[in-house]
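All protein chains but one are shown at their positions in the complex.
Right after this comes subunit A.
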Amino acid sequence: MDFGLNEEQKLVQATVRQMAQEQVRPKAAATDKNHAIPPETLPQLAELGLWGSYIPEEDGGSGLDYLSYILSVEALSAACASTGVLLAAHASLGCDPIHRSGTKEQKAKWLAPLCKGEKIGCFLLTEPGAGSDVASLKTRYLEQDDHYELTGSKQFITNGGYLGTGVVFATSDPSLGHKGISAFILDLKSPGVTLLKNEEKMGIRGSFTSAFALDQVKIPKDQLLGAPHQGFAIAMETLDGGRISISAQALGIAQEALDLALNYSTERQQFGKPIGQFQAIRFKLADMAAALESARLMTYKAAWLKNQHQESAQVSAMAKLLASKAAQFCTDEALQIHGGYGYSAEYPLERLYRDAKITEIYEGTSEIQRIVIAKGLEKG
């Protein structure tokens, strides 16, 4: 057993951290305030090769090992959680299913531009009536001679507003439940795709969360991803990986909160001494560090498993459950340690607190993670 990072992983971590601290963090407050990631951030991620993440070089990617990718999302999220999920959703939800289930031709046509950041990736599963229960989705597809025709709607799509490349899920017959679902590669600029709105949200405000109407969208036959009716399996496998990236986002937020709290507790003086000398504060810091570190170990283990193609739905679910809880807990305690200043928008704590919450909701709520974990127990 080896808990250390190798040289490449350390170097990736240090590099992304440095870039994120120098170029992303200074803009995090404005990103939140303006509900938009500054446009210049996208080419900066491209320059570093972040968009290509763990996709192998022969498919146009950056060839990172999976843990290095997870370290990148963590470092980016510590600087700005909106920017963190921009990468996480692009790579884990947009690129991953095409990489895993795409043909050689599909990879050349769709994956390579995604890896360069020429297109931003997204994943269109959720619908107004189908959230946790994705098998109940209602978007229909009809098979025509040379294309499929999709009609329905999609809700809460991260990165949707970039109108790049998505993986969209639809059913041939809702009565078939999860067995009727197929996955398709979708160019979001196709006729019939209408961006209805970008959601106003509590946190990760810089990240697009978009609603779409799909009206007889023509998708060429060669954009079917995997086999017909394999969509549900593709979605679930994708989310097993995606959850690790959301865990990494949560770790980044939690680490930032802990760092800020630690710093503040040595600077802020009350009753004649730094508040960090009060045991009540020290215990908070200790609990935060312990929660964060255990979530980190779980997340890195999930990443390590995925790297050797032994991904486990249960381990990913445990990682996300723990990491999102750690993010929620650490931002709450860090805000408390900052007192009134934590509540003030002058300080970053209230933003981190708002950003943390989403990690307990998307890519499966914490309740759903527990369902996945419990199911694994039954298998024995």
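Please note the rule applied: contacts are C-beta pairs under 8 Å (C-beta built on N, C-alpha and C of every residue); 3 or more make two chains touch, one makes a residue touch a chain; residues count from 1.
The criterion applied here is as follows: contacts and distances are computed from a predicted model.
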item: From "ATP-binding cassette domain-containing protein", "Anti-anti-sigma factor", "NitT/TauT family transport system permease protein" or "Electron transfer flavoprotein subunit beta", the hidden chain's UniProt protein name; value: "Electron transfer flavoprotein subunit beta"
item: Which residue of A:Gly52, A:Gly152 or A:Gly180 touches the chain not shown here; value: A:Gly52
item: Of A:Glu7, A:Glu105 or A:Asp146, the residue in touch with the unshown chain; value: A:Glu7
item: Hidden partner chain, touching residue among A:Val24, A:Leu64, A:Leu137 or A:Ala170; value: A:Leu64
item: Subunit A residues touching the omitted chain (full complex); value: 7-8, 10-12, 14-16, 18-19, 47-50, 52-53, 57, 62-64, 68, 72
